[in-house]
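Heads up, one of the protein chains got dropped from this complex, but the rest are sitting where they should.
And then chain A:
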Amino acid sequence: MTAPQAPAPRDTDTARPALVELDHVSKYYGNIKALENVSLEVHAGEISCVLGDNGAGKSTLIKIIAGLHRHDAGTFLIEGAETTLANPRDALDRGIATVYQDLAVVPLMPVWRNFFLGSEPTKGAGPFKRLDVQLMRETTRTELLRMGIDLRDVDQPIGTLSGGERQCVAIARAVYFGAKVLVLDEPTAALGVKQSGVVLKYVAAARDAGLGVVLITHSPHHAYLVGDRFVLLKRGVMSGSHTRDSVTLDELTRQMAGGSELEELSHELERAPAPDHLGGRPVGDDTP
C-alpha cells in the first residue's frame, strides 16, 4: 500500500487562516433556535470533532457547512473570506465535501458509478459525449486500493458492501475529487467496533493527506482517538470547546454525557422501586 501523499505537519501555522471557520453562528427554524453562537475552526491536517447528543444541533451545523442551509447570524469564513454558500454544489466547488451517514451512496448503483456520481468524466464531443467507463472503473479500483479497500468487483451494487466499506468509498471519493475539507456525519454510528476502527483509520489517512476534517460523532472515545479540537454541543448551544492539550478523555466523556445529569440519573435508577402498575412482584413468586 502506498501512502497517499506526504503527511502534512500536525502543528498548524497560525498565520494561515483556517480552511473553514464558524464564528458565533446561529440558525433558526421559525421560532426554534436550532443553533446559537457556535464557533468552530477547521485547519489543514487537523481533525475537529463536534460532539453532542441527539437534538444537540449537530445536523444543523453540518448542513450549514455543506451548503444545504444558510446561517442566520454570525460569520462563516472559508480561508479567511466571509461566505454564504448557495447550495451543496457551491460547497463542493470550494473544496468542502460532506459524507452523510445514510446519504453517502446510492445502494442499487455499481460501486464505480457511485464513486464518480456528480463528477463523471466524459470523452468525445457533441451527441457522442459519453462516460469514460474504462477510466471510471480503473480509477475506482486503484483509488480504493490506495485507501486499503480491496474490492472484489467494482460492478457490484454498493449496497452489497458493509456499512464501513460504504463510508470508506464515500471518503475515498471526496479525497480523490480534491476536497480540502471533509465533513463526516457520524461515520461510525451504526458500525461495530472493528468496522469503526477501519473507518477511523481512513479518517486519519485523510488528515495525513493534508485535509481538514470535521468529524461529527456522539462517541467521545472515537473522537479522542483521532481528534485535535473538540466542540461540544448541547441543545443548540456550545457547551465546551477544547484543544487536545487542554482536555482528557475522562473530562470529555463527562462533559459529553452531561456530567452531573448522569450522576443524578444513576442515582434515580438505583433507587427506583418496581412500579405497581407493571405488576411489580418479587422474582420467583409464581402464585396466580
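Keep this in mind: contacts are C-beta pairs under 8 Å (C-beta built on N, C-alpha and C of every residue); 3 or more make two chains touch, one makes a residue touch a chain; residues count from 1.
Simple rule for what comes next: contacts and distances are computed from a predicted model.
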Hidden subunit of the complex - UniProt protein name among "RNA polymerase, sigma subunit, ECF family", "Xylose transport system permease protein XylH", "Cytochrome c oxidase subunit 1" or "GMC family oxidoreductase": "Xylose transport system permease protein XylH"
Among A:S26, A:S48, A:T98 or A:Q167, the residue in touch with the chain that has been omitted: A:T98
Touch with the omitted chain, as defined above, among A:A86, A:L117 or A:A190: A:L117
Sites on chain A contacted by the missing partner chain, in the whole complex: 1-2, 66, 88-89, 92, 98, 100, 102-109, 113, 116-120, 122, 129-131, 133, 141-142, 145-146, 150, 152-153, 156-157, 159-160, 173
